[in-house]
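The structure under discussion appears below in the form of structure tokens.
For this view, one protein chain was removed and the others were kept in their places.
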Amino acid sequence: MYVAVKGGEQAILNSWRLLAEQRRGDAGIPEITLTQIREQLGLAVDRVMAEGSLYDPELAALAIKQAQGDMVEAVFLLRAYRTTLPRLAASLPIDTSAMSLQRRISATFKDVPGGQVLGATYDYTQRLLDFELSNGAPVAPAPAAANALPAAADIATLMNAEGLLAEESPPADDAEPPDLTRDPLTYPAGRALQLQNLARGDEGFLLALGYATQRGYGHTHPFAGEIRQGAVIVEVVPEELGFAIEIGEITVSECQMINQFAGSATEPPQFTRGYGLAFGASERKAMAMALVDRSLRAGELGEAVTSPSQMQEFVLSHSDNVEASGFVQHLKLPHYVDFQSELELLRKLRARHFAGAGTDGAAT
Amino acid sequence: MDTANALTPGLDNPVYDSIKVFRAVADAMAHPGVIRHVQARPPAPAQLMPAAAAICLSLLDFETPLWLQHGQPAVGDYLKFHCGCPLAPQPRAAAFALITDTVSMPGPSVFNTGDPEYPDRSATLLVQVASLSNASGVRLGGPGLREPVYLDVAGIPAAYWRELQANHASFPCGVDVVFVWGERIAALPRTTVVTC
Partner (left out) sequence: MNENSRAGGYNFAYLDEHTKRMIRRAILKAIAIPGYQVPFGSREMPLPYGWGTGGIQVTAAVIGPADVLKVIDQGSDDTTNAVNIRRFFVRTTGVRVTGRASDATIIQTRHRIPETPLREGQIIVYQVPIPEMLRWLEPREAETRKMHALSEYGAMHVKLYEDIARYGHIATTYDYPVIVNEHYLMRPSPIPKFDNPKLHMNPALQLFGAGREKRIYAVPPYTAVRSLDFEDHPFEIQRWQHACELCGAADSFLDEVIIDNEGARMFVCSDSDYCTQRRDAHRRAVA
């Protein structure tokens, strides 16, 4: 006997229980704590904060725990929470040149004022699985110099002085920035919106697109002018006070990508910039973002737009993993009605085909 | 700021009152010309009719510049305080406009009528009037109406109806009008065909 998909309610409740049990795993093993996630899976926390567009390590850790480490699911959880928060103010732009540096490198100059600072990086770890880590081992303290370095002028500013790098100044009427979480993106989007979109975009998507630009799909001749990571102060100007007050400190990763530009009718040959910024230690993301940002400036700089990474609508409409994951996975939902309609049509077409009408529909 | 006025309360219960008010306005927009009742009487300054006050308190905020026909400070202070809406210096900058004198009011084309690609970026006019009746008046037709509706609005000059006909003709651009009389409203979206 046919039973319509009754009992959906009970099925959902059961599914919740199964999920909770699966999440907990073997009850004989101590439950992971948020502090452990925050302290020991910090890069996961950073990615969830970056793509979740919410700087809160504690909540990001909770999202990671709740999602069993599924990063896209964790980002979604954080975003859904973020929606419910009131928007109290727009901060002043953070000043990354005043950053308290944890890491700072340039691939374009051997030495720079303030120096090259390797900081903590996987870059030179040789990627050998460390079997000692599997059992846990005490960690020797790191040299103190790696912490709290003095602020250093950024390389872009130093190059600007010579006119080699295209000037980028905020528009004259640089009011409060647009907010794509409150106003829908419309095209063409200005650079501020573009960067906002990329900053919360999926790292994998940006990585693949950025990589494609290096292989000739929208090539931009990039150099990693400067990558810096560290803590910056966040300030707001409350309406009633009229002056800036500090509300906290966040860690960010910033990448200034420097790219060749052949010049145009109005502009001399010069270097141009692609910009990347992400919450936390998210260097790969910031670099990929900078490549894609520069690639998306093709239209503005009069370059031919031929590759997906240069097409603003293509990139900005598909960068968000919460949107993408939802829509791809919605294919799991029932489509009985549409499918039934297609089934009818296909049967009709096949009947015509086998009746000898072939595809020459004009015969009707 | 006239704090005495600004501090008279807004809606009794912002969550539950504003949904009622919105539904009344949506219903009015969906059935042009048909007079509806708005169930909320916020203790607003006297220049604001109860339905106009309720609509402003329910739909306005920092994203919706409001233009006041006579720049009434008591009304401006009250709505700035409760809604946080900026006051628009010119009609064209307004998302909402409050018109209190139908004889001297500017025509609809003075307001933002949107652009063909974004016709939604257009003003909504709240026009306070001396009376509303469905017993006679101009004949209305178009989306929302199975059969014609008659609407008599006291104090609307004949020229204004012609301007509303022009507003209809510029579809998809145009403004949308809500006539307010006490606790009653009747809406005239741009789709409505007006026959005088």
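Going in written order, the chains are labelled A and B, and every chain counts its residues from 1.
In this section, a residue touches a chain if its C-beta (ideal position, glycine included) is under 8 Å from a C-beta of that chain, and two chains touch if they have at least 3 such contacts.
Not measured: the values here are computed from a predicted model.
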Quick one: which of A:P93, A:P170 or A:P188 touches the chain that's been left out? A:P188
Among A:E176, A:E240 or A:D338, which residue is in contact with the omitted chain in the full complex? A:D338
For chain B, which residues reach the chain that was dropped from this view? 14-16, 18-20, 22-23, 25-27, 29-31, 58-61, 63-64, 95, 116-120, 122, 124, 142-146, 171-172, 176, 189-191
For chain A, enumerate the residues touching the unshown chain of the complex. 2, 4-9, 11-12, 76, 79-80, 82-84, 86, 181-188, 313-314, 317, 322-323, 325-330, 333-338, 340-345, 349, 352, 357, 359, 361-364
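Quick note on the criterion: only the chains that are shown with their structure count from here on.
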Measure off the straight-line distance from the CA centroid of chain A to the CA centroid of chain B, and report it in whole Å. 43
